[in-house]
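The complex appears here minus one protein chain, its other protein chains still in place.
And then chain A:
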Amino acid sequence: MDALKQELKENIIEQLNLEDMSPEDIANDDMLFGDGLGLDSIDALELIVMLDKSYGIKLTDPKEGRAIFESIDTMAAYITEHRTK
């Protein structure tokens, strides 16, 4: 699980061009949207594509995404349970 969390942090930094950040700057329970990392709706779309491309998970219900993308912890838990690759 720890390896997956580290991988997620690295992917998020790369995919979302968070140039000034390193994985160490993101705590596992940091809020990704809103007051935390400050990600926005375009980032959410990028994350949905990342889940599909890297882990074979297709999100169809946007409401579902809100809970999944809350933090690195919630993303890692969801991916562990649902990944197909």
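FYI, contacts are C-beta pairs under 8 Å (C-beta built on N, C-alpha and C of every residue); 3 or more make two chains touch, one makes a residue touch a chain; residues count from 1.
Here is the rule we go by: contacts and distances are computed from a predicted model.
For the chain of the complex excluded from view, the name given in UniProt is "3-oxoacyl-ACP synthase" [choices: "Multisubunit potassium/proton antiporter PhaC subunit", "3-oxoacyl-ACP synthase", "Autoinducer 2-binding protein LsrB" or "ABC transporter permease"]. From the options A:M1, A:A27 or A:L45, the residue with contact to the unseen chain in the full assembly is A:L45. Listed by residue number, the positions of chain A touching the unshown chain are 15-20, 38, 42, 45-46, 49, 52-53.
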